[in-house]
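Here you go, one structure.
Every protein chain but one is kept in place in this view of the complex.
Each chain gets a letter, A, B and C, in the order it is written, and its residues are counted from 1.
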Amino acid sequence: MAQVSLDELNKADKTAFVTALADIFEHAPWVAEAVFTRRPFPTLALLYEAMTRAVRDAGSERQNALIKGHPDLAGKAARAGSLTIDSKAEQASVGLDRLTDDEFESFHRLNDSYRSKFAIPFIVCVRRHTKDSILRQFDVRLKNDAAAEHKIALAEIFRIAAFRLDQRVAAPDHLKVNGRLSTHVLDTHGGRPAEGVAVELFEIANSSTSALVARALTNANGRTEKPLICDRPIPIGCYELHFAIGDYFSRVKAPQSDPPFLGVVPIRFSVAEPEGHYHVPLLATPWSYASYRGS
Amino acid sequence: MAQVSLDELNKADKTAFVTALADIFEHAPWVAEAVFTRRPFPTLALLYEAMTRAVRDAGSERQNALIKGHPDLAGKAARAGSLTIDSKAEQASVGLDRLTDDEFESFHRLNDSYRSKFAIPFIVCVRRHTKDSILRQFDVRLKNDAAAEHKIALAEIFRIAAFRLDQRVAAPDHLKVNGRLSTHVLDTHGGRPAEGVAVELFEIANSSTSALVARALTNANGRTEKPLICDRPIPIGCYELHFAIGDYFSRVKAPQSDPPFLGVVPIRFSVAEPEGHYHVPLLATPWSYASYRGS
Amino acid sequence: MAQVSLDELNKADKTAFVTALADIFEHAPWVAEAVFTRRPFPTLALLYEAMTRAVRDAGSERQNALIKGHPDLAGKAARAGSLTIDSKAEQASVGLDRLTDDEFESFHRLNDSYRSKFAIPFIVCVRRHTKDSILRQFDVRLKNDAAAEHKIALAEIFRIAAFRLDQRVAAPDHLKVNGRLSTHVLDTHGGRPAEGVAVELFEIANSSTSALVARALTNANGRTEKPLICDRPIPIGCYELHFAIGDYFSRVKAPQSDPPFLGVVPIRFSVAEPEGHYHVPLLATPWSYASYRGS
Partner (left out) sequence: MAQVSLDELNKADKTAFVTALADIFEHAPWVAEAVFTRRPFPTLALLYEAMTRAVRDAGSERQNALIKGHPDLAGKAARAGSLTIDSKAEQASVGLDRLTDDEFESFHRLNDSYRSKFAIPFIVCVRRHTKDSILRQFDVRLKNDAAAEHKIALAEIFRIAAFRLDQRVAAPDHLKVNGRLSTHVLDTHGGRPAEGVAVELFEIANSSTSALVARALTNANGRTEKPLICDRPIPIGCYELHFAIGDYFSRVKAPQSDPPFLGVVPIRFSVAEPEGHYHVPLLATPWSYASYRGS
């Protein structure tokens, strides 16, 4: 769906306004309707605040309807192709549309357990997750009681809405829905930034398979031209940065053993805040290195 | 074959002496014979020195015969079971007796290339190598000329002999044939050794498969009870140490994110000197770590 | 006073036993008397335990007499030369016998404040302290109430007694009265221990003057031949280690700027546990370094 500007929304008639924002909350155009009279919204943050307030104030019956309007994760609707456009894109982002039959079975079983315990679908803002962290969420949340899950479901719906709203509406401000993952490499053997180091970022799944997420070369400042991840959340999960530091030190002719003591340096870390800034640098000599969560 | 003491060797008659040392050089009891009159040998190092001297002084014809007396690596003799006991054990140590058919073909081809270029078998002290580093040796050495390979073949034979001699003969001294790989873990968040950290050592093959080599828990000093590798050479190759530092920091109740920023820390490094001391420690907080080749 | 062995003490008659241990507690031979019948003591720790138990069980009147039997720190008795031999040596160890007139005045005033508030002399095990930390002790302890100070005075007397006992009696075991301060230097530029690095240890006083405590050269393992401090407590206080790392890197011909970025590296740290093991290593390249409390 095309972007619309906040300015246009502030000037639109009610039908246009509601149509534009009908899908921010799944199958719930009434949320857009509820905030129409509150215009103008000088910032996207205030529009978002108004819409979530409307849901909070709507009473538990309407909230329940909203919750129940969500599809199962990786459910039959997905296979049958009957998802909303947004849901479809969201589920695809984390690979829920490409499950093996075993994985499909597994999600199916978890969805059923969840539904039979809480009588609502399992809702999670998938853009903030990897397949592994969603499975971990099932484990954790199946132990909650119904009241807690009602709250969590709403919170996840608000996260989904923030993400959709930030994409749909061009505004002077942005909602805090994206994270940033960056690195830099310092050659503490030569006392200078390490230029031309090949850097790869992998997502590591529990099942030990890993998927390449980004690849870059460091520039003269030891940094990559742009962050390895930006303009999107960093899915909760485990990652490995690989730095081809042995090749770098060969190129600058630093004395090394054969084979070099350090060839590719892997830095494995987990992301807990998808909207956070993760700066994970490498300080290296041919015989030592350090890394840390920087700023 | 049972161990014999240096003292016994110094007192033995010629037949017993030569029998005991007949296999130090492959199919070449004449080396033992040549040094019999040089007794007594106060140290193993002097016996070894005398035997290698005898080979060096023997002239190129005898040296060639010695070289040609060695079997192919992972060759038909191995499959046919006609290796000497020592060769069999040595080739098994690096897995050359358990090759897949593809690997067997590959070794077969390399052996043939080597033999057709140099007219001698490819000789390498396999106890100092991994399968990967042997394949890399083929690549490097196939580019040499015959004179260089004659020299290298003798040098490798001397390494094999040192290894066999050190195992066969109990003496006050040891030949320098073994390496040591050790680690320790320091908790720089709490300012103390990290106790109870699970440590695993893997050998990493080019083909990306990894084999568990050792597993240990750190003690109250942050060290493992004994080195991860000792009393044998550390095969030339690539390794990964895995430190379960996230579990450790959970246990000592250091504040961490969920999931922890650092769960398992992998330290990947290569060994170039199988007889060297490699101390590879980890200094860690929940948010940073450093490692280095220490002493 | 000459050392006596635990064995001799276990066999001695009462007079000899009491004479030998009369001064362990200041002007209080009754403590030795009290434990005479408890012999034999298989270890020094058990003898120490018995003597401190005797004081604990002696009732507050005797305890008060014991406390009051101690001289003022840096007091008139010191200037007049009327201290016990042990007290004299102890006060000299921290320089209390060489105070300037200003310092003497200052101690005098603090002693008087303390005495007028608590009616007992200020007691501290001076071997565990620097002049600065004793002054800080006055500050802290002057804020306590009398009951707390009674307890602390006894605890300090027990520390003094442990120290005296460990020096007086040769035994299979040692009381935990000594600390150890050690270092090592690793050249992470070259991947090896740094040999021949000049190391100096200074005690840093609040008044900004610093006194050289020890000086050493690192050996081939990057360590000093013996710890910088051992066989005595490490006085509570502030220290600086100076490593002449610029000279070292010049010698091994590592590229450096002129003047070198790192010449002398100072590591400043404080000691809080005089009986602790402080290992403070340096990992350095010409452009970076790290230090930590190690083990």
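Simple rule for what comes next: a contact is a pair of C-beta atoms (placed from the backbone, for glycine too) under 8 Å apart; a residue touches a chain by one contact, two chains touch by 3 or more.
Treat the numbers as computed from the prediction; the structure is a model and nothing was measured.
From the options C:139, C:225 or C:258, the residue with contact to the chain not on display is C:258.
Only one residue in the set A:75, A:121 or A:222 touches the chain that does not appear here, and it is A:222.
Residue positions on chain B in contact with the hidden chain: 188-191, 255, 257, 261, 283, 285-288, 290, in rising order.
Counting the whole complex, the residues of chain A in touch with the unshown chain are 184, 186, 188, 191-193, 221-222, 283, 290, 292-295. Against the chain not displayed here, chain C makes contact via residues 133, 236, 238, 240, 257-266, 268-270, 272-273, 287-293.
Just so it is clear, only the chains that are shown with their structure count from here on.
Here the CA centre of chain A is 56 Å from the CA centre of chain C. In chain A, 257, 261, 287-288, 290 are the positions where the chain touches two or more neighbouring chains simultaneously.
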